[in-house]
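Missing here is one protein chain; the remaining ones are kept as they sit in the complex.
Chain nomenclature is as follows: A and B, assigned in order of appearance, with residue numbering initiated at 1 for each chain independently.
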Amino acid sequence: MPVTRESRFQQVSQQLGYEFDGEIKIGGNYTPVLQHGNDVYISGQIPRVGDKVVITGPAGRNVALPVAQKAAGICVMRALALLRQHLGSLDHIQRILRLTVYVQSSADFTSQSEVANGASDILYFVLGEEAGAHVRTSIGVYQLPKNATVELELVAVSV
Amino acid sequence: MPVTRESRFQQVSQQLGYEFDGEIKIGGNYTPVLQHGNDVYISGQIPRVGDKVVITGPAGRNVALPVAQKAAGICVMRALALLRQHLGSLDHIQRILRLTVYVQSSADFTSQSEVANGASDILYFVLGEEAGAHVRTSIGVYQLPKNATVELELVAVSV
Partner (left out) sequence: MPVTRESRFQQVSQQLGYEFDGEIKIGGNYTPVLQHGNDVYISGQIPRVGDKVVITGPAGRNVALPVAQKAAGICVMRALALLRQHLGSLDHIQRILRLTVYVQSSADFTSQSEVANGASDILYFVLGEEAGAHVRTSIGVYQLPKNATVELELVAVSV
C-alpha cells in the first residue's frame, strides 16, 4: 500500500485510539470551516470524540504532559478531518499557515510549547515538512469550553 | 419600514439598552479598524459604553451566564459599529470571517462557548445567516483589560 497523507492520517488515528472519520459536531451559531479565497479557517477544536470531551482539566496539576500532548493531537486530527471533509481529500491542503494552541494550565505549568508539539508533530507527519510547516503561538489559559485541556485553531491554504 | 441590517442593528441596540452610534474611543498607540485588501480587521473590543466598561469581573463567580452573554453582545455591537463607521454602511459587509471570544472566567466556569453565542447570534441576526457565518474560537482567560468580562476580535470581508 502506498504511503499517502490519508494512510498516515489513519496511522495516527490508530496510535491515538480514536477514529476521525465521522461528521464533526459543532454547537452554537457558527461554522466549523470557512473558506475565503484559498484560505481555509477552522474553528477552535477541543479533544472531543463523538459527544465526549475525552481529556479535561488543567495541564500540570491534573493532566500530565504526555496526556496533554495527546489532547493536542486529538484536536489537530479533528482539524485535519474538517479540512478533509471540506476539501474532499487531505491532498487538497497546500499548506498549514498558522496554529494557535491554548492549554488549560495550572499556575506553575510552563510547558505550553511542549504540549503544542503534540499537534505540530502530527501536521508534519501527515502533511510532510513543507506543507506541514506553520507559525505557532502557544498560550496557557485559565479555562476552556467544557473543561477541555487543550483548544486549538488553525488556518490552512487549499489547492 | 423595510427590515434592513441597520434596522436590525437598531433593534439589538434597544434590546441591550445602549446606543452604538457615537465615535468609538480607543486608547493607546494602535488603530481600531484596519483594512487590507477587502479584509477588515477590528481591534479587541470590550463592553465599553462611552467611558465606562459596563460589565466587569469573571463569568461564573461574579457574572451570571446571561450577563456575560450580554457583555459579548455589547462587544460585537461595538465591532459592527466600527465596521459601519469605516465602510459607511453595514451593507458593505460581505461577510464575517473569524471571531475570537475571550471570556474572563472563574476557575470552574466552562461555558465560554455559550457566552460567545451572545455575539454570534447577533452577527447572524443583523447580517443574516450567510454573511453572518463565521469560524469561532472561545477561550477562558484569567484577566482582561479594565477587568472586562469579555473581549472579542473579528475579521470581516468588505464589498
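Here is the rule we use: a contact is a pair of C-beta atoms (placed from the backbone, for glycine too) under 8 Å apart; a residue touches a chain by one contact, two chains touch by 3 or more.
Computed from a predicted model, the values in this text were never measured in an experiment.
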Contact partner of the left-out chain, one of A:Asn29, A:Gln45 or A:Ser138: A:Ser138
Missing-chain contacts mapped onto chain B: 27-34, 36, 41-44, 100, 102, 104, 141-147, 151, 153
Interface with the unshown chain - residue positions in chain A: 95, 97-99, 105, 107-114, 116-117, 120-121, 123-124, 133-142, 157
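FYI, only the chains that are shown with their structure count from here on.
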Whole-Å separation of chain centres (CA-atom averages), chain A against chain B: 26
